[in-house]
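Omission of a single protein chain aside, the complex is shown with its protein chains in their original locations.
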């Protein structure tokens, strides 16, 4: 029996679009890269993510970190892993993001039968040093 | 010299309303209780916080935990503590929230010169056991 | 069929003594209270746990927090839960402990089929405010 084909970044992008219809128009996250080894997701700069002083808000950063880890599970297990749920998230905010797109890059630390742990770095687009660093644990659930 | 009067829950509610104008109409969080000892903040149920399956999303839970800790600093230091920024947040998701208002209750673990640590429990309104548990560290900054 | 009798603090103390023979003589931890609701464990003051300046070291604090969570699983599931392993630990160090016994108090936040989450407060014996605060997640494993 063949293992299921793993979804591409485009497959995951389409899956997100169909699962989480944007209520207020405009783009949500963009899945730029998605393999079992590495994931890269972009959060386009939007006024509602900004804090006074023109920086991306902490909650928007946490939401992106959580999304990166979830995309990583899809890229590693296939779309049937979509029912997995976050069980724990730890984030260190390192410096103030610029008012530009926020980039989240994930590396899978562990993919076990019941738990997946992903390390996520967040960057302001075009800047070399991370603005935040997170570890995210998902309880893995497979649709069958 | 008198110490500054600490703000009430109503003071903080007005301060939030003036600092973070809602872009899309409708209510944001409601500060129900705010003293140096204890804080209680309500996130009214809104369609955009819900996940498929009718549960409050993880990012909405994290945003509320972060807000509870920030309100706690205002309640303890006064509104001049509003420039404090989150330096670290750890959250354990314990069970699936119901599709009702989410309640965040905070207890201050430490209020130092440079760091404040708050323990936050999140509940589905009317339910006795917490759906999530967070510890939130703020770097304390005072406007002068 | 009867549910298994849950172990008492004394049962757990004896189990620890037989499972982890002290190599260098002298007392290890003392289980003072152990029910499914609440656990209290004492780490007696010993020279090797002290840091210069006469304070209990960070690693000794982390070891106690981890032990409190494990004792909580034994108190809740019975001794057959002893093979459970720590999957994640988060600790905030709040203030410098005194050079006295360290007390760890645990409250179970979640006891699921696969994960148990415990909140742990550490105190210097006889002092009212916690010196550290931890959340500890165990992957639950039952001997059969």
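Per-chain residue numbering starts at 1, and chain names A, B and C are given in the order in which the chains are listed.
Quick note on the criterion: contacts are C-beta pairs under 8 Å (C-beta built on N, C-alpha and C of every residue); 3 or more make two chains touch, one makes a residue touch a chain.
Since we're looking at a predicted model, the values are computed, not measured.
**Student:** With the missing chain put back, one of A:13, A:45, A:67 or A:137 would touch it. Which one?
**Tutor:** Here the residue in touch with the unshown chain is A:137.
**Student:** Among A:38, A:110 or A:127, which residue is in touch with the absent chain?
**Tutor:** Residue touching the absent chain, from the options given: A:110.
**Student:** So which of A:13, A:45, A:90 or A:124 would be touching the chain we can't see?
**Tutor:** Looking across A:13, A:45, A:90 or A:124, the contact with the absent chain belongs to A:90.
**Student:** Even though one chain is hidden, which residues of subunit A still touch it in the full complex?
**Tutor:** Looking at subunit A, the ones touching the missing chain are residues 90, 92, 94-95, 109-110, 117, 119, 130, 133, 135, 137.
**Student:** What subunit B residues would touch the chain not displayed?
**Tutor:** Interface with the chain not displayed, on the subunit B side: 87-88, 90, 114-115, 137, 139.
**Student:** Residue-wise, where is subunit C in contact with the chain that is not depicted?
**Tutor:** Interface residues of subunit C facing the absent chain: 19-20, 23-24, 47-48, 52, 58-59, 62-63, 66, 85-93, 96.
In the analysis below, only the chains that are shown with their structure count from here on.
**Student:** Based only on mean CA positions, could you tell me how far subunit B sits from subunit C in angstrom?
**Tutor:** So the centre of subunit B lies 30 Å away from the centre of subunit C.
**Student:** Could you give the separation in Å between the centres of subunit A and subunit B, each centre being the mean of its C-alpha atoms?
**Tutor:** For subunit A versus subunit B, the centre distance works out to 24 Å.
**Student:** Between subunit A and subunit C, what's the gap in Å when you average each chain's C-alpha atoms?
**Tutor:** Whole-Å distance between the two chain centres: 35.
**Student:** Tell me, which residues of subunit A touch at least two other chains?
**Tutor:** 87-88, 90
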